[in-house]
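Below is one structure, written out as structure tokens; the observations come after it.
Omission of a single protein chain aside, the complex is shown with its protein chains in their original locations.
And now, chain A:
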Amino acid sequence: MTSDMMKQENVRNFSIIAHIDHGKSTLADRILEKTKALTQREMKEQFLDAMDLERERGITIKLNAVQLRYESPKSGENYLFHLIDTPGHVDFTYEVSRSLAACEGVILVVDAAQGIEAQTLANLYLALDNDLEIIPVINKVDLPAADPERVTKELEDLLGVTKEEVILASAKAGIGIEDILEAIAERIPAPVGNKEEPLKALIFDSLYDPYRGVVASVSVKEGTVKVGDRIRMMQTEKEFEVNEVGVFNPKPTPLKQLTVGDVGYLTASIKNVGDSRVGDTITNADTPAAEPLPGYKKLNPMVFCGLFPVDASNYNDLREALERLELNDSSLQFEAETSQALGFGFRCGFLGLLHMEIIQERIEREFNIQLITTAPSVIYEVEMTDGTEVRVDNPSLMPDAQSIKEVREPFVSAKIMVPNDYVGTVMELCQRKRGIFQDMEYMDDNRVNVIYEIPLSEIVYDFFDQLKSQTKGYASFDYDLVGYQASKLVKMDILLNNDKIDALSIIVHRDFAFERGKAIANKLKDLIPRQQFEVPVQAAIGNKIVARTTIKAMRKNVLSKCYGGDISRKRKLLEKQKEGKKRMKMVGSVEVPQEAFMAVLEMDTDND
């Protein structure tokens, strides 16, 4: 099917938004199945999530768009659907907003038992911002805990829709799928735009392919693009010549051209995803459009950490791995860093914590490099006494306290949606994380939206884990950066065997320094195995020791047990021990396991 054979008024571009686990991917699978995009044999569960990591974590990181054919049994009309997938995590809000901008409508999937969650809400607002038609779907209605009536009421209150507009479904059991397809055809408007106008194509995803260069996913809003066209990226002003255009159905299928309403891909020997940024507008270099499409933003990393190879000889491999990942991820930043304790590595910037974890895991898994990760940090603005200002993304580089006039840190507005019963718990947690109360909205009788301004650095620590555990998983959470505010922040150093370990330095609020120092020292004591000598562990601010404990010397490491003639078992034990030693990093005279460098993250002592 070439798209120009289809009338523009029969094209439907839509996306599915949902909270994690509410069934977005399963619904996408069912839609693919029903529209015969895939034969059963080709059907791998959850086709759209291609990377293993995504599949394992049940999240979508990279976007995809597929073209589907639908023949309405009701009207007999033929439709061309473009299903545009969106990532499902707060770190990727911008990508979500751009893929929504490629659509005219969304399917809003809400779990029949859980109801609306903070992330769903955040994405829903993005959809409303883009003026999209919303088709509310209550999923998992077949489960025992389902309460579709309550959730319908929530949707009525929130969207002002009528009960009749809400579709009850179970993607897993295949219930309601026909209704959803019909609603897409009936309710979502066709794309507007004129194929005679100068080209405007929105880039909503950009993926690096080693053979073809960057493959940009585009939604054509105005005009036409075909092979051989000279194109210009309106934000970066780079120009390229198109070598291929096509659609995913769901396999990439080259076409002669893409025109208004089409959602597909484009390649143009683009070497770097940085030249094909999500949100940018592609136009024709010879007859350019006057204005780019709205909404472009250059993304800046918010969270930073040091990545060091456990084995120093892997430094160049690590650089290559980061370079490879960067090709595909324009929001990943890195620069060389040297630590006294950890040697040569990289300071890396990420959109958020999940983004950071994903990159780490991919380096370890796909590139087979054992990593030591230092605790994540944010960017601090430091005003010096001499009036200059420095930005510090690495705690060990924080200037001396005497030369600092003021330290400012990034704050976020955290929106936490939580059942009534947990409001107290959540507020307590936010206070403890230095949060400033902003607002509280009752969504309905039972659900409250609590809004706090909280330092990003506190979110970067264990905020999310604590929120989950203290509300038994009922709270959901979303945040936006709101700006910088001055705080009483100090650098805390950690000393092992009287040596300052730069990679363990952190920035803490003065009022919490003592407590956190104690917690870190104790945590390190548990994580670092006994050495052949006693190792003092100290936390210090400047020259003042605020906490101290000791790792006792190893007294014995011997297996007296005989195990009969089972020599293999002895061998395995020794091999395991040796393997464990390999994962240690020699820091000064102390062997420190990888996890220890993240120790500052998991501060469960707040609960004690």
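Simple rule for what comes next: contacts are C-beta pairs under 8 Å (C-beta built on N, C-alpha and C of every residue); 3 or more make two chains touch, one makes a residue touch a chain; residues count from 1.
Throughout what follows, contacts and distances are computed from a predicted model.
> Write down which listed name, "Heme chaperone HemW", "ABC-type quaternary amine transporter", "MrpA C-terminal/MbhD domain-containing protein" or "Lysine-arginine-ornithine-binding periplasmic protein", is the UniProt protein name of the chain that is not shown.
From the choices "Heme chaperone HemW", "ABC-type quaternary amine transporter", "MrpA C-terminal/MbhD domain-containing protein" or "Lysine-arginine-ornithine-binding periplasmic protein", the unshown chain carries the UniProt name "Heme chaperone HemW".
> Looking at the whole complex, which of A:A312, A:L559 or A:M586 touches the chain that is not displayed?
Within the whole complex, the residue contacting the unshown chain is A:L559.
> Which candidate, A:R530, A:R548 or A:R583, sits in contact with the chain we can't see?
A:R530
> For chain A, enumerate the residues touching the unshown chain of the complex.
530, 532, 552, 554-562, 564-568, 570-571, 573-575, 577-578, 581
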